[in-house]
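Sharing a structure here in structure tokens format.
Every protein chain of the complex appears in place save one, which is left out.
Read from first to last, the chains carry the letters A and B; within each, the first residue is number 1.
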Amino acid sequence: MAGTRGFQLERHLVFLLIFLAVLVPLFLPAPKTVRVTPEVKSVYDRIEGLQAGEIVMLPCEYDPSMAAEMSPMTMAVLRQCFRKDLRVLVTCLVSNGVSLVESELRQMAEEWGRKYGEDYVYLGYKPYPGIVIMAMGEDFRVPFPTDYYNTPLDEIPMMKGVKNYQNVALVLTINSTSGIDYWIIYGTGRYKFPLACASTAVMAPNYYNYLQSGQLFGLIGGLRGAAEYEQLVGHPGKAVKGMLVQSVSHILIVALILLGNVIFIVERRRRRS
Amino acid sequence: MQRELPRLITLVTGMFMAIQYFIPHKHSEQFYQTSLDWLIIVGIFSIVLGIASLVNLHVNKIQRRDAGTKYSYILLAGLLYMILSAILTGTDQQSFFMKGYIAVLNPITSTMFALLAFYIASAAFRAFRARSLIATILLVSAVVVMLGRVPAGEDLIPGIAKVSDWLLNVPNMAAKRAISIGLGLGGSATALKVVLGIEAPHLR
Partner (left out) sequence: MHRHRRGRGLPLVAALALLPLLLLQASAALAENAAEDPPAPRPPLDLKAVDTPNDRGESVDLEWRPSPDEADPAAGALLYLIERAQAQAGPFERIADAPAGTTAYTDNSVRDEETYYYRVSTTGTGGGTSAPSAVAGPVRSTGQWFDLRKLATLILTFLFCLTVMVLIRAARRGKTFYVRPIPGLSAVDEAIGRATEMGKPILFIPGISVASEVATLAAFTLLGRVAKKTAEYQTPVLVPCADPIVMTIAQEIVKSSYLDAGRPELYRQEDVYFVTQDQFSYTAAVNGVMLRERPATNFYIGKFYAESLVLAETGNVAGSIQIAGTDEITQIPFFVAACDYTLIGEELYASSAYLSQEPPLLGTLKAQDFGKAVGAILIVLGVIMAAFGQTWFVDFFRVQ
């Protein structure tokens, strides 16, 4: 580049570019389609194949700091479940996320006119997820004698005859923690129920192993996975919108990497000469 | 005796828990559950120690009038607010505790997480340099996966999504599995060293 020691981008300039790359696309139209990957489609198809009245268990384990990635997944899955008249059993084994998950569940239930206790139940939070997951394998009432609103489970119509994982059709954990490992080891490993996970983009590559081995039947990874699911459900929302933001920022980072390398090569040649 | 007794306790409980893994009987499971209950109880009492340490540190800073004392005041005020509001108004949705949590903690933690976007860009700009063959492979892989995972990248370079998927599903998984095997063995060895007292950094 022109100049005495080559052109050096200040950190602040990089931050400013990223800020613009994230902000500007929010005002632009969202992309029309997102390519759907087999691991996400597998989750969608499995839920789509369930009969009305079957129970889907959704352990939603994330706190507000991860809500940007995880909430779109939760909303899209709930939308599909309520559309298909499936019943939903939700927990949140992360203490900071209990209210957030509860508000999302309530919002979607109100949108679809679903009744608490008959169409969905929220169990809330208990500490030590590994222990809770094992205990739920025996009976949900062991770690959760009451639901989040302190109603005994035996008094809730939806929970009649619902004892443990054997009485739910599948478990989809929407999880930004390493608690997914507990679900794999202590959950499906012990009690052999169909398990899928929805995780952050950073953690998703960890779980391809389990997808290959069949311990997970599906995997929704990051905002991209959420966007694919929104598209499948037919209700593009924040995640699909976020794809444009992600596209622009990824391209910017690639451009910065290439620029950095150009600078590096120019400076190296200059030093050699 | 001061050193031997903790090592003995570590040995006995470590061996018990290792053997318990192989015994599915309900008595074994009850022993495991009891151990975990004790773990929870010890953990809860240790929070008292932690809070005492935190308060002590910041009170000392205030007394010494160190730089940054205003942050100590803010920390102590916040701690007092959350404790008192939980005791006096409870922790349900309408309580002052939850209001403080929703209005203050939620946005702050989301903001901290959002900083990652900026830091990733500056780290990528600084670190991904083609200094060697391995560094170049890392650089190219990063570029391919970043472009392959977004719709715009797939439009710009057809087929890049397939290459990105292959990178994630094959070399990435192979490397992760290899590292996991090493970690499993290393973790087992470290646990064995602690249980047998060969290395006990926590018992000095």
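We adopt the following convention: a residue touches a chain if its C-beta (ideal position, glycine included) is under 8 Å from a C-beta of that chain, and two chains touch if they have at least 3 such contacts.
None of the values given here were measured: they were computed from a predicted structure.
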Q. Where the complex has a chain not shown, which of B:L8, B:M112, B:I157 or B:V170 is the residue touching it?
A. B:M112
Q.
Touch as defined at the start, partner being the missing chain; which of A:T33, A:Q107 or A:Q166 qualifies?
A. A:Q166
Q) Of the residues listed, B:I51, B:A103, B:L156 or B:V170, which one is in contact with the missing chain? A) B:I51
Q.
Give me the chain B residues in contact with the hidden chain, please.
A. 18, 21-29, 39, 42-43, 46-51, 53-54, 56-57, 60, 67-68, 71, 105, 108-109, 112-113, 115-116, 119-120, 122-124, 126-128, 176, 179-183, 185-194, 198-199, 201-202, 204
**Q.** Where the unshown chain meets chain A, residue by residue
**A.** 11, 65, 96, 138, 163-164, 166, 178, 189, 200, 202-203, 205-206
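Here, only the chains that are shown with their structure count from here on.
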Q | Gap in Å, rounded to a whole number, between the CA centres of chain B and chain A | A | 19
Q: Please name which positions on chain A make contact with chain B in the complex.
A: 9, 11, 14-15, 17-19, 22, 31, 33-35, 37, 63-68, 96, 99-100, 127-128, 131, 201, 205-206, 208-209, 212, 224, 243-244, 246-254, 256-261, 264-265
Q) Inside the complex, what are the residues of chain B that reach chain A? A) 33, 36, 40, 93, 98, 101-102, 105-107, 109-110, 112-114, 117-118, 120-122, 124-126, 128-131, 139, 142-143, 146-147, 149-154, 156, 161, 165, 168-169, 172-173, 176-177, 180
